[in-house]
Structures are given as C-alpha cells and as structure tokens.
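Apart from one protein chain that is not included, each protein chain of the complex appears where it belongs.
Up next is chain A:
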Amino acid sequence: MVVAIGFEGSANKLGIGIVKDGEILANCRRTYITPPGEGFLPRETAEHHQQNIHEVLQEALDQSGLNPDEIDVVCYTKGPGMGAPLMVCAIVARTCAKLWKKPIYGVNHCIGHIEMGRLITKANNPTVLYVSGGNTQIIAYSRKRYRIFGETIDIAVGNCLDRFARVLKLSNAPSPGYNIEQAAKKGKKYLPLPYCVKGMDVSFSGILSYMEDKIDELLKEYTPEDLCYSLQETVFAMLVEITERAMAHCGSDEVLIVGGVGCNERLQEMMGVMCHEREAKIFATDERFCIDNGVMIAYAGALAHASGTRMDFKDATITQRYRTDDVLVTWRDD
C-alpha cells in the first residue's frame, strides 16, 4: 500500500492531491486567471503558485485527514512545463520530503494524465489522445514505454483555442477553452478553415494565423459564436481523424482522452461517434481529473514507487522539456 502526495504547477493550475492506493483522499486546486485578451506568463504564474501553495497544502492535508508521517512518497511534476512555476512546486516538494523524511519522486506530467485517466475510467490499454494547452499527442503503450505515434508539428490544440479566445477577447475564467465551447454551442454558420493532417501528425498554426489575419473581415459575415463553432469543428475533426489513424495502425479498440481540452464535451461526442463507427470504446473524464491536478502526479508517482523505482534527492530537479516516451514504465508488465 502506497500513500502519495502530488504537487502540480507546470502551467497556470496549482494542484495538490493525495492518494492511497487508487483511492483519492484529497484533490485541491487554484487557477491563475488572467484578464481577457491576455495569456499567462511564467513569472506571474510562479508568483501565483508561491502565494497559494501553503494554503493549498494545508487544505489537502486537512481534506485527507492524514498526518504527514503517514505519507510514503512526495511527488511533484518534473516537467514538461514552464520553468518558474515548475520550480515553485519542486522546491516545496523537496522541502516537505526533507521535513517529513520521505523519499521524493519527480513525475512526467503527461504520464500523470495517462495514469489518472486509466485509473478513473478503467480503460485497459487504450490509444490515448492527450490534448492540453501545451500538448497534443497520440500515444500508445508498447514494451515499457508510452510511445508517441502522432503529435502536433507546431502549436498545441489548447494553445490554438486559447489564443483564438484572446483574439475575441473572451474571458479567461474559468478557462478560455470553456468559453469557446459555450460560444460554439450557439454557432450556426460553418466557415471552412484550413485542415491539416500529415499522417498521424497535425498542424494548427495555419488555422490560427488564418483567423487572426482575417478576423475583422470574418466578423462582418460571421458571429463570434459561428467562428468558435467552426474552429472547434475543424480542429476536433483533425484530432479525431489522427486518433482513428493511430487506432487502425495499432489495431486498438479503446480510446482514452486526457488533458485539459479533453473535458470538452463536443470533442468527446465526436470521438464517441468515431468509436461507434468502428466498434471501439471511448473513455473520458470530467474537469476534476482532465484539468491539471495534484492527484494525477501523486498517483503516477505512487505507481512508480510501488514498482520499486526511486529517485535520488540530487535528481529531484525540473526540466521544461520532458518527452512522454523518455519515461520507463516500470509498473506495467503487458
């Protein structure tokens, strides 16, 4: 039995979670929300995390009802992500590990999403679509690694949506993507946009610059809602298409959607239709688990810990670039 605490702060969400085996004892979070039209920058985001982390930690401990000495391993996000915000969590995690005299373990953020998704949905060996503000990847497990079959060749899908929300000056609360999703529901008129799939890879920068460049003209003929709708229909179709390509190539009949964009219900719906057309099963989670959180870090760390993997204190650093396939998956034997 492993009790793990996880610190996550690789982007604008600060989360601390505690798990005991597969059971979630605490899941606390604060989000740094910027004014409409503005994205979050590393320095300010780090400051937000610094100001909130002690309170969130106390809240998580209270929620779990545990004493620090009942914790077996202190986990934190090693990367990928923004340097300064990552560092805030790493420092606090290291301090806790020293204070509580516990081992420390740095988790790959993407692996956290995947393992959390598998835990919540009970998907066994799915093709994973990982979609967030910083990432867009199609992943499948093989021989002790989560292998990347496809990915964006430029910007992440969440980044594309967020930046378009900024063009329209939509609110960033609770998240720009959420507001695009709500606006898209009211859209009616479909604007054909550049559609770019290369094998199992996708590209979004062309769509974004097309919309950015033409926004004034477009708004004469289309409502902001129409544009949100058209953007979603296009980028999600691309994502569903590459997921299907990967499934056919790998002979897989399960899909798991993880990452912040994964809680978009239209994306889930489209993926569900595709799965139905090829007799496959879809697995997805809601915003509690899709959006960055501490539980996913705690849980992935607990899996590694239980399989005997340890990290030296001197290696408890951060790295802005950390690929999903760099991690040796010691806890899976299939």
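Please note the rule applied: contacts are C-beta pairs under 8 Å (C-beta built on N, C-alpha and C of every residue); 3 or more make two chains touch, one makes a residue touch a chain; residues count from 1.
As a working rule, contacts and distances are computed from a predicted model.
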Inquiry  = Considering only the chain that is not displayed, what protein name does its UniProt record carry among "Ubiquitin-related modifier 1", "non-specific serine/threonine protein kinase", "Large ribosomal subunit protein bL32m" or "Adenylyltransferase and sulfurtransferase MOCS3"?
reply    = "non-specific serine/threonine protein kinase"
Message = Among A:E217, A:E277, A:D312 or A:D333, which one touches the chain that has been omitted from the display?
response = A:E277
Inquiry  = Which candidate, A:G134, A:G262 or A:G294, sits in contact with the chain we can't see?
reply    = A:G134
Remark   = Missing-chain contacts on chain A, rising order, are 10-11, 79-82, 132-135, 140, 142-143, 145, 147-150, 153, 155-156, 158-159, 162, 190, 192, 195, 197-201, 233-234, 237, 240-241, 244-245, 248-250, 269-274, 277-278, 320-323, 325
